[in-house]
Structures are given as structure tokens and as C-alpha cells.
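Structure incoming, see below.
Not every chain is included here, but those present sit where they belong.
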Amino acid sequence: MKEIINCAAYSQGRRIADVKLDHVHETLRETNQFVWIGLHEPSEEILTRVQKEFGLHDLAVEDAHTAHQRSKVEMYGNSVFIVIRTAQINLERHIDFGETHFFVGANFIVTVRHGSSVSYADVRLRCENSPVLLGKGQGFALYAVMDFIVDKYFPVVHELEQSLEKLEDKIFNEKPSRETTEQIYQLKRELLEVKRAISPLVDICNRLMRFDIGCISEETRPYFRDVYDNVVRINEIMDNTRELLNTALEANFSLISISQNDVSKKFAGWAAIIAIPTMVAGFYGMNFRFMPEVEWEYGFYAVIVLTIVACSLLYYFFRKSGWL
Amino acid sequence: MKEIINCAAYSQGRRIADVKLDHVHETLRETNQFVWIGLHEPSEEILTRVQKEFGLHDLAVEDAHTAHQRSKVEMYGNSVFIVIRTAQINLERHIDFGETHFFVGANFIVTVRHGSSVSYADVRLRCENSPVLLGKGQGFALYAVMDFIVDKYFPVVHELEQSLEKLEDKIFNEKPSRETTEQIYQLKRELLEVKRAISPLVDICNRLMRFDIGCISEETRPYFRDVYDNVVRINEIMDNTRELLNTALEANFSLISISQNDVSKKFAGWAAIIAIPTMVAGFYGMNFRFMPEVEWEYGFYAVIVLTIVACSLLYYFFRKSGWL
Amino acid sequence: MKEIINCAAYSQGRRIADVKLDHVHETLRETNQFVWIGLHEPSEEILTRVQKEFGLHDLAVEDAHTAHQRSKVEMYGNSVFIVIRTAQINLERHIDFGETHFFVGANFIVTVRHGSSVSYADVRLRCENSPVLLGKGQGFALYAVMDFIVDKYFPVVHELEQSLEKLEDKIFNEKPSRETTEQIYQLKRELLEVKRAISPLVDICNRLMRFDIGCISEETRPYFRDVYDNVVRINEIMDNTRELLNTALEANFSLISISQNDVSKKFAGWAAIIAIPTMVAGFYGMNFRFMPEVEWEYGFYAVIVLTIVACSLLYYFFRKSGWL
């Protein structure tokens, strides 16, 4: 996969030219234009060239090179450096995490994708199709990509909710098992990981829509409020799911105990039933010289029949009182 | 059901005319008047016409079209866009969630109902019956509808409280069962859902009664404090109920264990009682040549009687010491 | 019980005259005077007259008519409306909740009692006995009643603490029982209810001692700090009690399990002891032709004695190792 996905200049919301990375500084001299560059896991060399063209801060470029950052927004003079963790459901229905870094300046925006994530070429295309909006500047491009990233979280959250529902089914309709308990734990693990990825976004959106950041035009700010709303919603769903999951763990535990109760009661019930023939046999096994009906031809059968009747009555009684 | 429920102009608290949606902009030119429009799940076309008439922001209209928003308040220049999640008890005593969106501007208010919710025609009627209050402007109309929505939450909360009380009854007076545990879990689920719907209203009311919003006249602000009080009360009741529910889950668990204890003790007690005849029979079953009373005619009966007496004594003793 | 308990004018801390409700507005015209009215569950008619005399806000009067409000303080222009939930221990040692509403203005204070609560006639008397303090104005009268209300919470809290101590006794010194678990739950319920009544008072006192409220003279503010201290203390005790109660519930649970352990061990121990005679009897019950001592006259007795000795040894051994 190539490192430089896209590098184009925009004026009044329209793509006017594809630019070579080394000629970007010439384009930047024009007013009413901005450059939008899309990189994918760029080499150090490319990043250094980008840094030189846009005059980026050392620390930001260093950060952009290493993945596994925390989502954050940092201001360096007139430009902003933003890190956002991405998440999406892959084909095996697992969650893939990635990272996208943004450099936004007075007349440029650079996006740097790390890890598994969908290309932003579609977002760019959609932006180019509504030049009025893209005409609001690179701030709108930033919004478009962030919105796309946050939208990708919804299926992730939905997947987690569905996993919880499947677990509920197992907990309340199946026998308690080691697997269910382990799955609850693993779901909690995933939940915490997603939560850790999404929660700093609340603060980031807040700063983008509140603070006076030169390179983001004022008319694009309501758009970040839109992203903010989505982030807060995702956060709330995550918190709810987490609390439900904790309750599910406890409910699961209660049901394990109830199931233990059932085993004990069943065992006790059957033990009581079996005690009858044991006792009868024991008594008729005693070596007394005179015992009733011992000499009778059908004594043995009579005793067996009586025993079975007694057992059946006890069984019926236990059944009714809920012990069996 | 029609989409435009109502569309009228008000002056000094009195309904002066029904207006056609397309002529609204003419009415808006008059001073000392405001237009109150009630929509129900409007089509995109209607919304676009409303947007054009009142000059609403794209993002707000887009939001108004899609349900399943989070309750929120957003300011766009001079107008305010408010989303409020509604909840009510339906005939099957379940909770139905809906959503109402408000656009409030200098001389208009538009309400957009989504999902299941009661019509606001009654609220409008009540407002029209007290022209002094409605004369305070569209801010009062907003208050009236919000107050109506929040009031609808009280039966919901009451239903949840009653469900908890029924569960308490089951927990403390009936045998522990899988159903009770599942019901606790389901109640928690409902509680979290209602809580998620109502809790953002605290912040919304706060902003409506504190901030200086042009389209809401200052004399209507104390009214939003009234809504705020109700919302805070509902929130407090929900939090209490949640904490009680958590405690109920734990208490339920304790009682399951106590019930297990009871089973074990009962079983142990009966096992001890049955051990007596087993032992006696065993001993008299031994093949010694000389055993006491074996030759005696009533030996068998004497042993049985003695065994029963011993068992009864043990039974009495266990009963007294709480093992049976 | 009459609705108007008291209605008097005060000047420089001294009661100068009893006033008729309808003549209050004349008294209010005098400077350096304030009127103190005490109402008890007043009818709508009385409230309307009070409203007219003092020029109170509609919403406040509406609130004053309905009980079951949340404790709160609201400012309406120059006057303040305060709702405070009261609690006290009744003769059956249960907690009764009530509510008192206050209207405080430039030269008047109206108290409205709802639900079960002690009359404030005593407080008024005590105030009249220290004219220097009451000379600070209606703010001091407000303080005096609020202090009285908060003081009534201490026995309530004390009662809850004692209930917890009694429960501790039961948990650690008696056998685990369904009753104890239910009592823990019920105590939690009461605790949450009291907590809900008292906790908004922290914020109310804070506002009364911090904010610049015209109708409360500055020299009375330190007195509200005094009430604030008491409220905070009660809150802290409640939080402690709640956390202890949660721990008690868990400790109770642990003890139920230990008790289950004891049952199991006791049962296992006795089962082992009883296994000895069963086995011996079983072996001597076998139909071999040649068995030791079967022909011996005292064989039967010897076997029984040996069995008892073996059982006793096992009993002694289990006793020592803690299984019995």
C-alpha cells in the first residue's frame, strides 16, 4: 500500500489540483486555498518532508510516527495536532483498533492513518461532492473525517450490546457454565478497551467546539457539536452496558447458587425415597426367629409392592412441595 | 395521522389565526405575534418547508428528521433547537419511549413529535385558556410542553417503584427462584433506560433557566426552574431505586444461601434420624449365634418400637435446636 | 387544628402586636418592623390572602400548597421561597416525614407546615426571649426555625445508627436468618429516604450563607453556617452508616457461608462415625460359613463394644481437628 494516498489543493470547496508533496509550500503561498494530504503509515522520511513543508513541531511529528497514543488534541502555535483512536468490526466480528493523527494549520490538513482502518478516500469524495460545505475550509475536512471515525464506533457498540443480549439469554435460559462466566469477563475486557478509546473524544470535541482555534473557522464549530453528541451517546451506551454487565455477572452468580440449591434438593429428595426400601430390607434382614409374614409364600412380593407404593407416595409429596 | 397537527398565530396570549405553512413568513413579519406549529413525524418535504420559512440551521433540521437522538439543547444564532426524550406507560404497563424536538426562535415555536407519545393538543388548549401566561411568549409554550413531558415521567417512575416493591415481596416472602433474579435484572435494565432518557434534562433545564437566550423572555425563566425541580426529583428517585435494587439483588443472593443452608440442615437432620433404624437393623442382621431377644416371640416388634421411639426423640431434639 | 397558628409584628426583636391577616399590608408599611406568620396546612383561600398581602409569586404559592416537594431554595425578585423536608421519630420509633415552606421578604416571614411535624410555637417563644438576636430581623427567625428542624434530624440519625448496631449484634452473635437480611434491606431503605430528605439542605444552607440575599441581613449569615455544619455532619454520619451497612450485608453473607460450611462439616463428621457400625454390621451380616467369634457367646456384645470404642475415637479425633 502506498504511503501518500492523496495530496490535493482545494479552493472554495473545489479540488483544483493534485500537488506533489515537495511543491506543497508553493501552493500554501496562494490565499483562499488549502491543501489536504492523506497518509497511511508513512515512513520517517515522508513525515520529515511533511514537517518541513508545513513547519510542524518536533514533538507532534514524533507522536505521529508512533502509534498506540492516547486520543488527544494539542495546540502548537497556530496549528493543531489531534490523535484519535479508531475502532471497527472486522469480518470475524472482532474489534480492530487503529489510530488517525491530524495536523491542521492555517491552510492545510494532514491525516495520518495507523493500524487497521478504512481509507478516508470516500469521505474526501463525499466532501468534494458538496463544495458549499467544504468551502468552509480545512475545519470542515477535519469534521468530515472525525464524523466518519465516530460513526464507525456505532456498529462496534451495537456488537457489544448484542453480545450482552446473547449472554443474557445464556444466563437466564441455559445452565450455569464456566463458559458463560468467562464470556462475561471477556466482554467486560472488550468494553473497557472500547471505552478507553472513545472517552477522551468527549474532551477533544468539547475543545474543538468551544475554544477559539484559529485554523478552524467559526461556522464549522456547530459541526463538532454534532460529533460531540454522537460521542456522548456512545459513552452513555457504554456506561449502561457496563453497569448491566456487572449486574449480569451478579445475576449469573445468583443463578449458580439457585442451581446448587436445586441439586441439593433433588439429591435430598431421592435420598429420602431410597431410604424407604433400605430400611424395609434392613428390618426384614434381621435374624429374629419370629417375624411377620416371613413364612408367607408371597411375603417377599408383598413387601416389595408396599415399598414401591410408599416410595411413590413420597415422590408425589416431594414433587408437590418442590423438592423434586 | 396527519403530519401538521396545528399551525396557529398568537398575539398577547390569544390565538388570532390558523396559518398555512407556506404563509408563515408573512405572519412572522408582524410584531408582537408568534407562530406555534405542531408536527408529528413529518416527511422530509414538510421539514424542508419549515426550514425555509423559519431559516433553520441544516444540522438542526437533519437532527429533527432522525429519531433516537440524545436529549440536548443547542443554540444556533438566535434560535434554539431542543431534543427531549419522552417516556410513558402504555396499556400493557410497559414503557414506551418517544422523542420531541423543538425549534424556538424570536417569534415562533415548532414542536416535532417522534415515536409513541401523547398529542400536545391538550397542552395547547390549556395554554390558550390562560392568555395572561401564554402572553409571555413562545418561551411559555415551550415550558408548557416540557412540563407536560416531564409530568408523564412520574407514572413511569411510580411504575418502576411498584415493580421494585413487588420484587421485594417476592424476595422476602417467597422461595428464591430463577424468575425473581431475572426480574431484578430486567428491572435494572428498564431503570437504566429511563435514567438515560431523563438525566440529560437536568442540564437542559439548567441552561434554559440560567443562560441568556434571546427567544425566551426573562419572566418565563422561573417556570423552567419548576421543570428543573421535577427533573431533579425524578432523578433522585431513580438513583434511590437503583441503589435499592442493587441491595435487593444482594439480599436475594443472601436468601438463596440461607435457603441452601436450610436444605442442608434438613437433609442432615433426616439422614441422622434414618441412621438409627439402619444401624439397629444392621446389628440384628449380623450372623452371631447368640444375640439378645432374637428367640423372643415379640423381639422383632420390640426392636421396631424402640427404634421409632429413638427416632422420635432425635426428631424432637433436632426440631428444638433448629435443624429441622 | 387551626390554620393560622400565629401572626404577629416585631420591632427591634420585640413582639409589638398580634395582627389580623387582612391588616398585614398596613403593618408592612411601617419601617423597622417585620411580620412573622405561622400557618399549618392552610386552605387555598388562606394562601391566596397571604399571597395578596405580600405580593408572592404564583409558582411559589402553588408549590406551598402541594406537599411532597423537594427541599429547595428559590429566589423571586426580592423575596425567597424555601422548602425544607422535616423528619422526626414518633412514639412507635418510626420516622415521620413532613415539610415546611418559608416565604421570606423585606419585612416578613411566613412559615407553612405540612405533614407531621412539631409546632414552631416554642421556637418563636425562645426567639422572643432573646430580643437582641431577633432584632437582627426576619433572617434570624428563619435561622431559628431551620436550626430547630435540623436539630430534629439528630435523633433520627441516632435511631438509624442504633438500628445498625442492633443488626451488627444479630449478624455476629446470632444464627443467620431471613429476618436479619430483610432488616438490613429495610434499614437501607430508611437510610436512603432520610438521606434524600437531608442532602439538598447542604446546598440550601450554602446559598443562604454565601449569596447576597437582600431580605437576610448580613449579620445573620454566620448563623446559617452553623446550620450548614450540622447538616454536613448529619450527611457524613449517613454516608458512614450507609457504607457500614453495605459491609454488614456482605459480612452477613460471609457468615451464612461459614455457617453452611459448619453444617457440611458436622454432617460429614457424623456420617463418617455412623459408617463404622454400618460397615461392621454389614460384614458380620455376610453369609460365610466360617466367621470369627460368630459362635462365641459374647461375640455380639464384643462387636458392639468395639464399634462404640472406634466411634468414640473417631469422634474425639474429629472434635480435635474442628470437624465437629
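When the chains are written out, they are named A, B and C in that same order, and each has its own residue count from 1.
In this section, contacts are C-beta pairs under 8 Å (C-beta built on N, C-alpha and C of every residue); 3 or more make two chains touch, one makes a residue touch a chain.
Worth saying up front: this structure is predicted, and the values here are computed from it rather than measured.
Sequence-identical chains in the complete complex of this entry number 5, based on the file rather than the 3 shown.
Note that in this section only the chains that are shown with their structure count from here on.
Common neighbours of chain A and chain B under the contact definition above are absent. The geometric centre of chain B is 26 Å away from that of chain C, both derived from CA atoms.
Note: centroid distance chain A to chain C, computed from Cα atoms, is 42 Å.
Residue positions of chain B touching 2 or more other chains, listed in rising order: 250, 253, 257, 260, 264, 267, 271, 278, 282, 285-287, 291.
Against chain B, in their complex, chain C makes its touches with residues 57, 59, 69-70, 72, 74, 76, 175-178, 181-182, 184-185, 188-189, 192-193, 196, 246, 249-250, 252-253, 256-257, 259-260, 263-264, 266-267, 270-271, 274, 277-278, 281-282, 284-287, 291, 293-300, 303-304. On the chain B side of its complex with chain C, the touching residues are 168, 172, 222-223, 225-226, 229, 232-233, 236, 240, 243-244, 247-248, 250-251, 253-255, 257-258, 260-261, 264-265, 267-268, 271-272, 275, 278-279, 282-283, 285-292, 322.
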